[in-house]
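Sharing a structure with you now.
Yeah, one chain of the complex is gone here, protein chain that is, but the others are all in their spots.
Now for chain A:
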Amino acid sequence: MSEGTATIRTRKFMTNRLLCRKQMVVDVLHPGKPGLSKNQIREKLAKMYKVTPDVCFVFGYKNHFGGGRTTGFALIYDTLDFAKKFEPKHRLVRHGLLSKPTGGRKLRKERKNRMKKVRGTAKAKVTAGKKVRKEREVVSSPTGQHWS
């Protein structure tokens, strides 16, 4: 909200009753200044449509040729529950409503492959990490030599 001269205009407004949201194309005019951040745009939109900023999801902001104008999209859900139901996971993660699954892609795939080998409730026992190798016992021979 520090950009006093930025103007927000909405176009192609549509109320999507199936997904319980309002969707629109947003034009931000910011002559001579850098573009607004997504949070700032969310707050401005929330004020315009008299909702809380947490049901506003904005994405796809691109700066136009020559500067001064940015165009993107915005979705305003009726409630947060509908938002959690219908929004794609990566946007929920951006808002902090969902946490990103830890581990890497490779680890996830390996875990899945290990799960395939087991049947039933044992699937849940399959660990996500690498299998811990058991410590080899140190055996002492009568001659006193050590094998590890």
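As a convention for this text, a residue touches a chain if its C-beta (ideal position, glycine included) is under 8 Å from a C-beta of that chain, and two chains touch if they have at least 3 such contacts; residues count from 1.
Just so we're on the same page, contacts and distances are computed from a predicted model.
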Hidden subunit of the complex - UniProt protein name among "Electron transfer flavoprotein subunit beta", "Vacuolar protein sorting-associated protein 26C", "Neuroguidin" or "histidine kinase": "Neuroguidin"
Touching the absent chain when the full complex is considered, from A:Lys12, A:Lys106 or A:Arg119: A:Lys12
Touch criterion as defined above, residue of A:Leu29, A:Val51 or A:Leu107 at the omitted chain: A:Leu29
Residue ranges of chain A at the interface with the undisplayed chain: 7, 9, 11-12, 23, 25, 29, 31-32, 60, 62, 65-69, 73, 75
